[in-house]
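This structure is in structure tokens; I'll ask about it shortly.
All protein chains but one are shown at their positions in the complex.
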Amino acid sequence: MSKRTTLNRREFFSFLSVGWIAFAAAAGGMASLIFRFLYPNVVFEPAMDFVAGRPDDFDDGVDERWKNVYGVWVYKNEGKLVALSNICTHLGCVPTWLPAERKFKCPCHGSGYYANGINFEGPAPRPLERYKVNLDASGQIIVDKTKVFRYEKGEWTHPDSFIVV
Amino acid sequence: MKREPGMHYNTKTLNKVFAFVAVLFLIATLWMFLDDYIRPWKAIQVKALEIEQKVLAERIAEENKNINQEDLAAIKAKIDSAEKEIEGRKKEIQSIEKELSLLDKKIYAQNMTNGIHGSKSGEYQFQYEHYHMHHDKRADKYKALMIEAKKRFAEGKDDLKTYQLEQSQLNKKLKKITSKKSEFEKELSKLTGAKDRLIFAKSKTEKTPIWFLRNSPFIDYLDPTLKIEQIVLDNITDDRYFVQTKKVDRCITCHKFIDKEGYEDQENPYKTHPRVNELAVGRNSAHPMKKFGCTGCHGGEGHRVFDFSAPAHMPQNAEQEKEWKKKYHWHEPHKIPEPMLPLQYTEASCVKCHSGEERIGLSQKLNKGRKLLENYGCYGCHKADGWEHLKKPGPSLTKINSKVSLEFMKNWIWSPHTFNPNSRMPAFFGQSNNSKPEFMIKNIAEVNAMAEYIHEKSKTSNAFAKYEQGNAEKGKELIQTVGCIACHQIEGIDEPYNKVNSLKGPYLTGTGSKVDANWLVSWLIKPSHYQKDTVMPSFRLSKSEANDIATYLLGLKNPKFEGLKFEPLNKTVRDEILVGDYFSQFDPEKSARAKLNSMSDRERTLELGRLSIGKYGCYSCHTIEGFAEDRPPIGPEWNGIGSKFVHQFGFGQQHHIPHRRDAWMYAHLENPRRWDIGVPKPFKDLNRMPNFYLNKEEIDAMTTALLGFNAQFIPMAGKKNHDAAGKLALEGMKVANKYNCYGCHKIDGMGGDIGAAYSDDLNAGPPWLVDQGHRVNPDWFQNFLQNISPIRPYLQVRMPSFDYLPGEVDKLITYFNASSGVSNYINKPKVVWEAGEKEAARKMWDGFACVSCHSIGFNNEEAQGPNLHKAASRLRPTWIKKWLKNPLAIQLYTPMPDFWEGGTKAAKEYDESLAGLLGDDPERQMNAMVKYVLSLGNVKTEMKKIESAAQAQKANTETAKKEDKTEDKK
Amino acid sequence: MAKDSFAQKVAKTQVWKSIFRHGPPDNARNRAAVIAGNVFLHLHPIKLKKSGVQLGYTWCMGGLTFFVFLALAVTGILLMFYYRPTAEYAYNDVIALREHVPLGIMRELHRWGAHAMVITVWLHMFRVFMTGSYKPPREFNWGVGVILLVLTLLLSFTGYLLPWDQLAIWAITVGSNMAKATPFAGHGGPGAMLAKIGDFVMVSDKNDVRFQLLGGRFVGEAALLRFYILHCVFIPVVVSVLIAVHFWRVRKDGGISAPL
Partner (left out) sequence: MKEFFNIYTDPVYSFTFVCIAFFFMIKYVDLVATKKFGIGLMIGTVVMFVLCFMDPVFSANFYMTNDNVPIIFLVLLLAWTTWFALYKGVNNDRRMAQGLPPIEATPENREKVWAWPNLVYTELFAIILGTVFLIGWAVFFKAPLEEPANPTWAPNPAKAPWYFLGLQEMLVYFDPWLAGVLLPGLIVVGLIAIPYIDVNPKGNGYYTFRERKFAIIVYLFCWLVLWNFLIIIGTVFRGPNWSFYGPFEVWDTHKVIAANNVNISEMLWINTLGVKLPSNILVREIAGILMTLAYLVLFPLFLTKKLFNFKGTFGAIFNGGFLGKRYLQRLGWARYSILIFLVLMTLTLPIKMYLRWLINLKYIVFMPEFEFNI
């Protein structure tokens, strides 16, 4: 008699546990559906990466060809090529490149940056940001604006922040 | 078992059922996730990855071959040795690094202090300025503070500079030690860089465990590699009727390599777009993908990626349809307003944006189709926007009596193709819907009546010239060489002149059985005498030349056709048609009969003729007396036919024809009367669209052109927008098309049909017009077009004299100028010689032996180049320089030598004797030459002077050469 | 026998009885019936301690909060008739409310009501704390109340974006940038850098909590729609459910608190 009870109990336990585990998993799945549903597969946002051409297309110094379209200066010097953001770190105006003085000057509040993006005058609190750059199979530069490298965080030595040319 | 009190079910059973339904629930949930996860495009992307891997592997292998292994080993050895050297100086490096680390700290600390002083000075300055402005006493305090802070900031900055200088010196030292190594490394990367990048790219195509993780269900939102790619277009919209929404094209989700070179040989959808860098998709092509997307041209639902049928792919033919059904389970798109254009008709879309352009540079098939529509005169019956300027396609029939006989006319109308298999006059009779005997009888009556009517109304034109028997051989020769073949194909013409696929004028055969001899001679000499608005030009033929040609043409006979006698008019049938089909339409039978009875026999015939011409729409193509010029043409308009709803097309009983726009058009052009097949219709309601007997290629091209009459909305920003000059140029292009300038001249890469006859020696054919606006002086050009005087008299082919309508010449010139981007105004070129230029130019003129080709006006021997005496008035100086700099870049076939090799080399490279001229500066030399050429035609006396001087010079050089030779001998 | 007054006559009609089932609440029985027999009033007890009706004790802040919530629901639903949550139209529709929509003052009522609700709910909590009313047996209901307070702030915050003006977009930008810093779940937060294997970045601006909140990497059109749904449907539904729980628990925990 007692034997039967234990058997029964085990049986009872297993069916109930299977039921609840399956139910919990399915309910969890339904809940995770809501979670997954909130991440769209396709996003309508402006493209954050672009092809900038070959490293040989650029001369040493600051190149402005992508400034108006993508907001990026390409700066090549001492065998390194970087993509500088054209947004002033002070209040987000767009500085101007003055080739004669070899500096960026922000027209809003007079922040000044060297060609490499480091601030040296005016109210700007930190250097210009750099974007991720790398080369694709055909040797073209891909600039990825989703990844930002900041000098004050010591990120300018990161291998993705420049291309060796 | 015993039931527990208060319980209806057994708890154990409940648990079992619960376990069962819970598991069912779980399975359903998983099923739902999987259903969402599995998408056809993912499989395609995976396959694309494999293909990419294969292609990259091939390219790596190729690259491997290119890398010289010996070089590689050498550089590697060099790097090793450089490394050893560095190893040897380890102590030195360590000491420098120690110093550097100390400096780092100093710089860091100094930066901190500077920051404090800098920001303080900023704050004090603001306070000082603030209080100073408000005349507050505290200003002085802050001024002192500010000065102090600034001073300390400046000092600190100075210190920092010292440290930085030290640092950079140390870094330089360090770099010097490692410089050799880095140099070699650079060399290495130059050698292997391309390969390394390929290997890197290939590594991205590996399906690693992380790759699977990234693309696994549920977490594929994190950072998937398999994903829907899309292009959102700003300037091209989808028509949602209430609103225009931005077009979104996701085609590149599957067509992965559409913009990548190197995948041309793959099969779809892994293929590169044809002409990727020229036509479309490529970043530097005319229509980059990111700006124009895909469905703007191809049509279809670019935003759908559910399966193969979702974007409304359309097969090119029944075969492909079958294949697709098997391979992709393709089905006809339902409820989709604009399915994809079958690939062969894609060019139809060009018109959406390039409206108003008669010829679109990159659309070969479309251009061909439109030319066919024009040449077959389709526009005569079918109105279309942008085609209104064209004259009626058929010849005027107002003076037809002086050209052909009444009998000929009847036979011709009945069946033009019996006389001329290439006739562009279509066949109205003997077609699939009117070949029944009872219809034939009526048709014969109608043809008789129409011919009688036209004959009756025709005025006689006096042929001003009398035909005299000439030399047929000479005539044929003239036909072949003078330029007729640019517009006409003519029976009996020899190779290679019969190769020209000219379509402008009619195919000439059996002329002798058709036209009046005197008419023909007069026509050849002056076409506008017979028909004012004809585009047939005058070739300035002499009387004997005209007679020669006429003799040849009259020799082309069609005896069989000549022997035909057309069945006479059956008067009862005539009356029956008049009463049954016409008079009784609005009147009761009785009054219709009365009306008929009130008419004389001749009147009845003419009335039926008039009514039949109206019925068949002859007036749409031919000018006929009694039919107003502005009488609307007979066919339906073309505008919007390319986007007309499919259900608005009548497919009759032709069930085997797919219900698609293009299929209807194709079938319609193949046999316009087919829609009547199997549909019982009375005589008067029969479909009247005539049969042109087109071949498949023609139909294909014409369908493309017809689909181009699309009423889809494209925002202005997305269209090709022409500026004012561009719009004028388009007008000019219409004129150039009207007079078939493209038949002879290849204008900026378009046309030049006649070239087929000159493939051996293009220089003997009509010149290509490249950058013509820049080339010639508009004033000269205007004069030239109206009063042709040959520039290249050595050519046999003639620039004909057209009877331009007022304003057309201006339009033409504007067309050329606008497409070259030059102004209509030019400064009169003035020649101002610089020191030594004139002499140098003279020397080059001789050294290059210009006269040997440009002999006209000099020694007049075998000329091969244009008359340079006309250059000053004809050409623009800048163009002359451009031409001298690199003639081959302008005209591929020119025999003109490239003296300065694109302006890179001095004249001495061409001929050593020209060394030292103008400092061997090619630029200056070319300038001098331009001036020389300009001075040639300025004043006749000047020219003579130069000539005599040249002769003297020649004599001198000859003697000098002789002396040289004698000296050599010595 | 006195003649029935008009009101009494009305109260005796079948229609009245069918609706109210009791006479005018001028006696004990009907006073009980009016509360117990009305779906809207029955969340009240039939009788309660005197302190419960004393404004000096309750400040009526909870009641006011509920009232403002209802007012916001009504004005909000009405505003939805004129407002389209798209970048194209949102701002213009708000201008329309200001300029030409009849009684566009609805927007002012809605906006100021939202602020008022924040204040009343804060003060409600303050009063509950000061009277120690969170103490047993009301611990759970206090927790529900705290969550309701947070949801009130979220309701107000999500609604802040909808006018689609500079105030809106930048307040939400500042606010949603906080989500960016969530440890291990926001790409600017601690630990985010650790969540990557090679190229596979598991916490980045395109998959973190901020992205989920905004439906994009920036406060853009997707964020506007999401906030609209959160503001108009999602949070209000949750709040309504929790309010029901809250009220129900007030009754079950012994009515409005009073000395034990």
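Should a chain be cited, it is by its letter among A, B and C, assigned in written order, with residues numbered from 1 in that chain.
One rule holds for everything that comes next: a contact is a pair of C-beta atoms (placed from the backbone, for glycine too) under 8 Å apart; a residue touches a chain by one contact, two chains touch by 3 or more.
Keep in mind that what you see is a predicted model, and the values were worked out from it rather than measured.
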Among the chains presented, those that the missing one touches: A, B, C
Selected residue (touches chain absent from view) among C:Tyr83, C:Trp164 or C:Tyr228: C:Trp164
Which of A:Ala24, A:Leu38, A:Val51 or A:Leu91 contacts the chain that the document leaves out: A:Leu91
Listed residues C:Ala11, C:Leu64, C:Leu78 or C:Leu225, member touching the removed chain: C:Leu64
Hidden-chain contact residue, picked from the options B:Ala77, B:Ala109 or B:Ala144: B:Ala109
Residues from subunit C at the interface with the omitted partner, ascending: 25, 28, 31-32, 34-35, 41, 44-57, 59-60, 63-64, 67-68, 71, 87, 91, 94-95, 98, 105, 107-113, 115-116, 118-119, 123, 125-127, 129-136, 138-139, 142-143, 146-147, 149-150, 153, 156-157, 160, 163-171, 173-175, 177-183, 186, 188-194, 218-220, 257-260
Positions on subunit A where the hidden chain makes contact: 91-92, 109, 123, 153-154
In subunit B, positions touching the absent partner: 101-102, 104-105, 108-109, 112, 115-116, 119-120, 122-123, 125-126, 130
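FYI, only the chains that are shown with their structure count from here on.
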Overall pattern in which the protein chains touch one another (line/ring/star/complete/other): complete
Between subunit B and subunit A, distance of the C-alpha-averaged centres to the nearest whole Å: 41
CA centroid of subunit B to CA centroid of subunit C, Å: 63
Whole-Å separation of chain centres (CA-atom averages), subunit A against subunit C: 38
Subunit A residues counted as touching two or more neighbouring chains: 39, 44
Subunit C, residues touching no fewer than two other chains: 204, 206-207
Subunit C-facing residues of subunit B, complex: 204, 210, 213-214, 221-223
Of all residues in subunit B, those that touch subunit A in their complex: 11-12, 15-16, 18-20, 22-23, 25-26, 28-30, 32-33, 56, 122, 186, 189, 193-194, 197-198, 200-202, 218, 221, 227-228, 230, 232, 248, 250, 283, 290
Residue ranges of subunit A in contact with subunit B within the complex: 8, 11-12, 15-16, 18-23, 25-26, 29-30, 32-33, 36, 39, 41-42, 44, 47, 51, 79, 123, 135-139, 164
